[in-house]
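What follows is part of the complex, with its chains left where they were.
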Amino acid sequence: MILSSYFLDKLQQLLNTTAFPNLELGNTIMIIIGLIFVYLAIAKDYEPLLLVPIGFGIVVGNIPAVAGMPLSVYDEGSVMQYLYFGVSKGVYPPLIFLGIGAMTDFSTMLSNPKLILLGAAAQIGVFGTFAGAIALGFSPNEAGAIGIIGGADGPTAIFLSAKLAPELLGAIAVAAYSYMALVPVIQPPIMKLLTTKKERLIRMKTSRQVSTRERILFPIIAFLVCTLLAPGAIVLIGMLFFGNLLKECTVTERLAVTARTGMIDIVTILLGFCVGASTSAPYFLNYNSILIFGLGALAFSVATAGGLLFAKLMNLFLTEKINPLIGAAGVSAVPDAARVVQMVGQKEDPQNFLLMHAMAPNVAGVIGSAIAAGVLWSQLVK
Amino acid sequence: MLLSLQTAVVPLFTINTEALFEETGLPLAIMGMFVVFSALLILIFCVSMLPRAMVLLDKFMPATPHHGAAKPKPKPKKKEAKAAKAVADVGGVSEEIAVVIAAAVAQVMDQPHRIVRTRQLTAAELAWTLQGRIRHHASHKLKPQGR
């Protein structure tokens, strides 16, 4: 009798050491969402380098906590918190920008500079969403962080929300990366809706060769222009062009190689995993997150439309017309948005190679949203 | 101002137009777009000027091959010379491998084949500050035994 109650007692105690007693519906939902991310990454090849770490991170972050054990990214002194440090202090995004700079080739942009404007126009997605978020009652800081989802640039979104609205970081980061992964789904309908078949058939001239010297000078000039006008963007823009200088200057090849391989890989693994793990259900599953996802979808659509329509506007003044499809690549989401342009263009004309031209607004979009982030940060930080 | 169908129903979301017209609302959004466009317009201007600047630069400071790339290498010897020719711009692959690959190519193909994407292999291989020395040693020193 006593023995059996002893065993029941023990069993109860044992059960309490497992995660089941604290497992709530929210955690289960989030775990399933995480698994869907992993599935999409593997089966559909949607941004796998980011969705696999984030997806698995979501699963890890939603195994319920044990009382008194520092396990989650929010627990003082936990390992996850130390790794999350690079997210919460905004250290990882600039390091990723360093690697992106060291792998980005700005040649096509240099050979056709007017396409840079498309990368500027797409930032309407950022500021439109910002205004929308304000209208929905978010505080200006929160609205700024939400708006940057429209930049379609994960590291920039994480950086700005770490600075302006840390409590929304998880939702913003996941929204940004989700929609970046979904670019091949979101953009094509908008692109078809806003362009005529004739426009989609426009072929563009191959662009001129860009010399080594130009490619060396560009990161320096671009850095000075961008940061003198928007000094808030200095960390992201600085690292981006620093990485690009390492790549282009011909004498620091080994540094550029490490920046775009080992270094960015390590940071990508940790950033993705930590961002995922920060989406613990109690912090994540709330009304704000739903609004953020809604605004995020709006942001991507507006940004796409902005780029497209501005391209059409430019065509009114240009003799040598540009294919408005490449305006859609202005949203960043490098290189997926450019690939989507190529895909949609080729559907109309299999011999039309737009990818190379689309890379120009694509990388300009990265610069544009970093500047947008800098402006928002400098205006909103107190 | 509420977007509600009925007063009794809790609205899905509320539109707050007041906040929108405060300093940190639409004015900031417009200002932001303005700054982004200004910065990128200036960038376009600078980039458009680049080719002309290059013409000037080439006139006053002609592009010489960079030290790192152009350091004259010791002349390859007799028979291997032809193989080495094909490898001339390999960049930094350890010479032995380059010779081997080039030789294999020379055997198999009729026209010279340029190996263009091998640079990465060496970046990891060449020691940082000591690279010059290693390259030198490779030709002068007997191989250390027992390694």
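Which chain is which? They are A and B, in the order written, and residues in each are numbered from 1.
Please note the rule applied: a residue touches a chain if its C-beta (ideal position, glycine included) is under 8 Å from a C-beta of that chain, and two chains touch if they have at least 3 such contacts.
Just so we're clear, the structure is a prediction, and the values are computed from it rather than from any experiment.
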item	value
Protein chain multiplicities, whole structure file	A x3, B x3
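The rule is short, and it goes like this: only the chains that are shown with their structure count from here on.
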item	value
For subunit A paired with subunit B, centre-to-centre distance based on mean C-alpha positions, whole Å	22
In the complex with subunit A, residue positions of subunit B that touch it	13-17, 19-20, 24-26, 28-33, 35-44, 46-48, 50-51, 53-54, 57, 63, 66-69, 119-120, 123-124, 126, 128
Touching residues on subunit A, where the partner in the complex is subunit B	109-110, 113-114, 116-117, 119-120, 123-124, 126-128, 130-131, 134-137, 140, 211-214, 217-218, 221-222, 225-226, 229-230, 250-251, 253-254, 257, 291, 364, 367-368, 371-372, 375-376, 379-380
